[in-house]
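With one protein chain withheld, the remaining protein chains of the complex are depicted in position.
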Amino acid sequence: MSDNLLLTSLWLLPLIGMVGVLAVPRRSEAAIKYLALAATIITFVVTLIALGLYVGDGPSSAPLQDRVIHNVLQKDGSGALTIADESAGEGDLVVRRSWIPYFNIQYYLGLDGISLSLVVLTGLISVLACLASWNITKQVKGYYALFLLLVASMMGVFVSLDLFLFYVFFEVMLLPMYFLIGIWGGPDREYAAIKFLLYTLFGSVFILVAVLILFFWSGDTTGAQSLYNATGQVQPFTGHSFDIVELTGVATKTGYYGLGIQSWVFVLFLIGFLIKLPSFPFHTWLPDAHVEAPTPISMILAGILLKIGGYGLIRLAWPLAPLGAHYWAYFVAALGVFSILYGALVAMAQTDFKKLVAYSSVSHMGYVTLGLAAMNLLTSPQYYAYGVNGAMFMMLAHGITSAGMFFLVGVIYDRAHTRDLNKLGGLNNIMPLYGAISYVIFFGSMGLPGLCGFVAEFFVVVAAFNYSKLLAVLAATAVVLTAGYILWTLQRVFLGRSETWKGLPDMDLREIVVAVPLVVLTIAMGVFPNTLVLSWVSPSVGEMVNSVVTAARELNVSAIRTVEKTAPRIPDSISAPSTRPAVASRASGSL
Amino acid sequence: MASDIPLNWFLYFAAASFSIGLVGVLVRRNAIAVLMAIEIMLNAANVNLVAFWRYRNAPPGAGPLPGVILALFVITVAAAEVAVGIGMILLCYRRWRAADVDRYDSMSG
Partner (left out) sequence: MDPNLSNVDFRDFWQLAPATVLSVWGLVVLLADLALAGRMSAPARRRAIGWLTLAGVALALLAAAGLIQVQQLAKAETQGTPGWLSPSLAEYFSRAGGAIFLGTLSADLQTGVLNVLFIIMLGLVVWQSMAWSFTEDWGEYFALVTWATVGMMLLAASEELVTLFLTLETMTICLYLTTAFEKTRRRSAEGGLKYFVYGSVSSALFLFGLSLLYGLTGTTQFESIREVLASTGPAARGLSGNVTGATALLLMLVGFGFKIAAVPFHQWAPDAYEGAPAPVTAWIATGSKLASFVALMKVFLHALQPWSHPSNELLGPGWLGVIAIVSAVTMTYGNFAALVQRNFKRMLAYSSIANAGYMLVGVAAASVSTRGAEAAGSVLFYLVVYAFANIGAFAVAAWLVRDKKTDDIDDLNGLGMQSPLLAICILVLMLSLIGIPPFAGFFGKLYMFMEAINQQHAKAWPTLMGLVALGLMNSVVSAFYYVRVLKAMFLREPGGSRRLGLAGGSIEIPIVIGTLVAIFFGIYPGRLMSVMQGAAVSMLTTTTSTSGGFASMISAPSGTGYAPLPPAMASAPASPKSTRLDPEQAKKYADRMKKAEAQAKALASPGAQPKNAPPGEAKDALAKKAEAQQEDQ
């Protein structure tokens, strides 16, 4: 399977599924459901094929920068960039075609550990969410069509390596989400939907402005060399590029984008993606959206959509503006810690089960921000790799557990028709299987050692401890708060005795099929974090860390100077830009 | 040309009548009066055009249509506008039984 076919089918397959669903007559609902399920399953299989290629020893396991330079566009006679030359042959998981040559816009897709892990997560969660939507009865055809469109656009966001293409997919995502909440949501759905839409549109304007600044910035230094440009030749970089890999190289290795402009770009990206993540103070759309959204959409929203915010931070905000990120690091880290604490405290005060889970998402996403922002680059940068790995792991772990939690809330809501924690109770005796599954997933979210959440929180807190003791202590305190609200919730829902809910049926086969993969992953990712995830994710994370560290050390002269006064010793392990960064392997190897 | 009336006089006259027309449009409420005020404005511009044509030398490369031709055209355009305007006013008068522009207020916002 060629790269073009493989990567394109990641987003095209759900779209074909959507067309298929639209073609089926409205009455045959079963056909629609199975067609949609088939589309998501095939997509998931394709993501697994991509994963197999990436993990294998083929050309696709090389770092992304080394792969993209083998996929270049050549100039034809008239000077237009049209002909693609995939000189590395097939199987390197990068594809590049010209789209709108006037603005250097490319159809440019590629996968590395960071994006691939999220692509696989998207594939998995969409299959499970598709199964979870079985009991949707209102306008089934429209629902599944929009659902598949949503999956297609999320896949597109993760595979894009062109900023313009990224933005297109990012915006397309809003629309199905708006309708899925607005039509199939709870009583206050219209308000929640429009709030979601306006917040996200507002955030995307910031992203667009940042992209435009990167595109049009004319350079702080002359003679900056582009290391990975579209034509494969080294030539002076003059801006006017949407190529994420090229821009990353320029931003981290040359002084083309100086501290001043990087600060702006970083802040703009940060606002845009923090809205999506969401982090305090941009989080207010999330509880509304979650409470109103139907269960499967909540699963997608918490499991994948929030991760797009985190992905944007890891892929764009930090690598494209490392100096700006370093400049704002403490502020962002503090924001992350505040989000963690705030989310946990507010979650504790909730009586609505779904709102509680929503606020727990705000809290957990705070770890992502903190892990990325704990940038102690100059004295002990190896710990920064812990932070980013932790953030990445948190996204995956939270993708699994939060999808699970929302699904479980949906299961009980279907039966009891309430989400009020004070009314629920004693479910452990009535629905024992449901109780067992819930315990695993909620404990996983809580960060119980041996389950997936723990690994992430541990990494992040370790990184934070080497960055700022105060923030680390506060973040560690939040672990207690998290344990508090989750245990209290479990107690209120499952323990005790209740006559009201007697006779509720336990989970049926379909629900078990949805829940079991999540339970298995929650445990497996906690027990074998390295084998399952970090072994192939952290090299890519390491590349990102390396480039940020290089940028901070070589470009941020003033910062170095202040550090040299206090701690003159800079470890050498970071400086060697080896193929597989030492930092990352050490981070993952230490487990 | 030197012994003629100075160009400025024409311009002052045109500016004055244009202002009168503009004030008329803004102040008068009767639709017919507004129409007349518009005519005054168009004619003020005509005076300008003819005066400039008479007094100013055309630069090289000037087009084939000097100001006086435009003035002639404006007269016809003004006639067309009056015809259309009167028709419109009659239409509104039949509906509202009033020629007062302030009365026509079925739409707002």
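Just so it is clear, A and B label the chains in written order, and each chain counts residues from 1 on its own.
As a working rule, a contact is a pair of C-beta atoms (placed from the backbone, for glycine too) under 8 Å apart; a residue touches a chain by one contact, two chains touch by 3 or more.
Every value quoted in this text rests on a predicted model; they were computed, and no experiment measured them.
Peer 1: Which of A:168, A:345, A:495 or A:513 sits in contact with the chain that's absent?
Peer 2: Checking the options A:168, A:345, A:495 or A:513, the one contacting the hidden chain is A:168.
Peer 1: From the list A:28, A:218, A:284 or A:491, pick the residue that touches the absent chain.
Peer 2: A:218
Peer 1: Give me the subunit A residues in contact with the hidden chain, please.
Peer 2: So the residues of subunit A touching the missing chain come out as 78-81, 100-104, 139, 142, 167-168, 171-172, 174-175, 178-179, 182-183, 189-190, 193-194, 197-198, 201-202, 205, 208-209, 212, 215-216, 218-220, 222, 238-240.
Peer 1: Which subunit B residues touch the hidden chain?
Peer 2: Residues of subunit B in touch with the missing chain: 11, 14, 18, 21-22, 25, 31, 34, 38, 41-42, 44-46, 48-49, 51-53, 56-67, 69-70, 73-74, 77, 80-81, 84-85, 87-89, 91-92, 95-96, 101, 104-107, 109.
As a convention for this text, only the chains that are shown with their structure count from here on.
Peer 1: Rounded to a whole Å, what is the gap between the Cα centroids of subunit A and subunit B?
Peer 2: Chain centres of subunit A and subunit B, defined by C-alpha means, are spaced 66 Å apart.
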